[in-house]
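Heads up: the structure comes next, in structure tokens.
One protein chain is absent from this view; the other protein chains keep their places.
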């Protein structure tokens, strides 16, 4: 892969090894420029304007939706702009789940889920008297088709699983799980927040019913994410929020709604954000997922190999297929370690990564997570590994 | 007022008389620069990072909340960042309203409301069997204290009114209404989307219970708004969305939430947007509301005086106290007129302005709306008036 | 001359002030299609009677700007009496024309040619297309019915 660092202003301003992409990716010039274009040239509202500037904003906003629809092989009206992946995943539970879930129904989730994909269903299930069922994880911590078969029943109504775990980096066999779930007439909600930045997604091929992701993890701006839903399902869902731009006719005591996607997007949408998101998608397409995957694999393998040779380092996901390494320095709290890395200008994350169930499953208080993206290179891995080694010595020496 | 046009890149790029602030304000350099600072220098996630960059982002995000709290004399934990005013107003209905509203209760709204402040209550009332009560508008279309007294009863639970109408530009006597409502133990939700950009707001003085506004109408970026709520009420409200960062401990079958404001902000927040919003607030404070109000009054009066002298022009709100003029060219559909203005590089809005109830009350199919802000000057008004005159002649000549 | 004069041609104004075939009928044999333009509130219903492959009658009703209302009237007078195939071709040509796509110039658009000026006002293209889109949907419905 050609050196991408030059595309990212922050990497040209300071010495930084950024290994926290799984939290948020850095922002490339192309996306920043696009945001500036909106704010400098047509910073106006969409939809309701009949003058040229507003027309330009409306067109750009609509083009953004089409670009993102194309990116996952969905159609225009199946792409809903939300505040982010969390908001998108909640919409599935609060609108679709609220409508269909009945007492005694079962909802399948996993301990690999990010809080944003387990809590909405947990709370809904409690409210409805439905049952939350956890897929038993494999010894490595994976969701397998076999384990899924064990929990899938005629009472399963919803399957809510992550596509790529944000801690373990494992890829869930969503396509096969969806096929099985559909045989039981269950619908499948996919958290693709960690998949969309790193894997080509074709919703027709997966055949999943809902799928969500965030812009800020894939070169895009903060403040916007996407919910994909099958049109047939979106059509029967009620809007959650009511107000401007989602309605057709409004009377004093009733109103009717527009069709999807508009009925789910009340008020002024995240205009600049959606336009910037589309530019981020174009940036990804230009690089291509083949190159992205190959690059991340190379970096990951190099890092895993080196880490495995350092005594006193535990890797929790040595076999992951995406660019995430979940690890700890034995006997050192990850927050202590992270300050060491920080002084070496290495940014990575320590904590529960919004996945407390998995951290409990691993039976540790917290972990360190290093995650890679196109702007990382082999020199970054060298710096990282060198820092781990010195950290290991440092903490041992001072008595941890 | 000093000439502010130079602060707005779009006004230095092209000939433009922008009279659509009530839809979205233009964006000043200061805010654009602030967004760039985030994306160029610390484009990372907040809350969970323990490294320096993330610390900087977290501090900036928290400072933004404090800046906006100070702006309306609220405290830090009373300011919730949302997707925008529509989302904020829905949160009041979907969380607080959902919790307290019972069959037979009454909710007072008005025909001046933006759809985003009437539909949430309309739909909730329908669902709960509560009654939606409309304050009868005065002949001029105003909400008066006297009319409010007529509809306030012991059954009133919620009063949901706009502070400044987005079509008529009238200011509602919120303070007096709140005093009366509280005597009946009703709570007051205020839509301040059109007030916050143009009037100093002190929530302690108003004593209202909830208040919402959007950044994009007050020099800020798209994708963010604010819900203010009294802490006492926020404390008893349930979160609407569940997920990352809003929880404390997460167990497989239950979880508990953080305190306000965090319990209402699941997932990665609109980081850049909140930071940009705070910069917008600083920009407003630098100018000062006294200067803003005086300037808008001057422009408005000049425009109203001139329009009143053009035959075949109807003004629907000649006595409004904010910089909004709602009008029509007799016998010409506003969408036809707006194209005429557009060719003269004047941007203003035609339609129902997301306030169909008011448009029905006015008994017209749609209206034209011109709205002013600090970047407009007297020359803009001259251009606008000249265009209205020529439009009047043009449409009469071609047979409208 | 104001730019806008190229848009408001005499034919358009005539159809706007004196709409032909206006008002819906209470007749089940007609196919009805209703389209709204979310961006400006235009709202048009087109009602069509198709028999033996021919467009026997077109009625319309709605509210909107002059471009939107007049184009419903122009459509109704232009396509009434045409075969379904002809109507389809004219519709396609017209929509391509206003969206600045290549279109078959051998097809006579007659009065509808007056809308060519709308291409210079992209924000108004929707106004000029909404009645025709509703009619296009009608033809689709009709062909589905025949297929049954």
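Just a few scattered comments:
The chains carry the letters A, B and C, assigned in the order they are written, with residues numbered from 1 in each.
Keep this in mind: contacts are C-beta pairs under 8 Å (C-beta built on N, C-alpha and C of every residue); 3 or more make two chains touch, one makes a residue touch a chain.
This structure is a prediction, so every number in the text was calculated from the model and none was measured.
Considering the complete complex, the chain that is not shown touches A, B. If you put the hidden chain back, the residue from B:21, B:36, B:58 or B:322 that touches it is B:58.
Residue B:50 is the one among B:16, B:35, B:50 or B:358 that touches the chain not shown. For the chain left out of this panel, the touching residue among B:235, B:248 or B:397 is B:248.
Interface note: of A:282, A:333, A:360 or A:389, the residue touching the hidden chain in the full complex is A:333. If you put the missing chain back, the residues of chain B touching it would be 47-52, 54-55, 58, 245, 248, 258, 262.
Where chain A meets the chain that is not shown, the touching residues are 333-336, 339-340, 342-343, 350-352, 365-366, 390, 394, 398-400.
Rule of thumb we're sticking to: only the chains that are shown with their structure count from here on.
Contact analysis places A-B first among chain pairs (by count of C-beta pairs in contact).
The distance from the centre of chain A to the centre of chain C, with each centre set as the mean of the Cα atoms, comes to 45 Å.
Rounded to whole angstrom, the centroid-to-centroid distance between chain B and chain C, based on C-alpha atoms, equals 38 Å. The geometric centre of chain A is 31 Å away from that of chain B, both derived from CA atoms. Along chain C, residues 40, 123-124 each make contact with two or more other chains. In chain A, the positions touching at least two other chains are 48-52, 54, 245.
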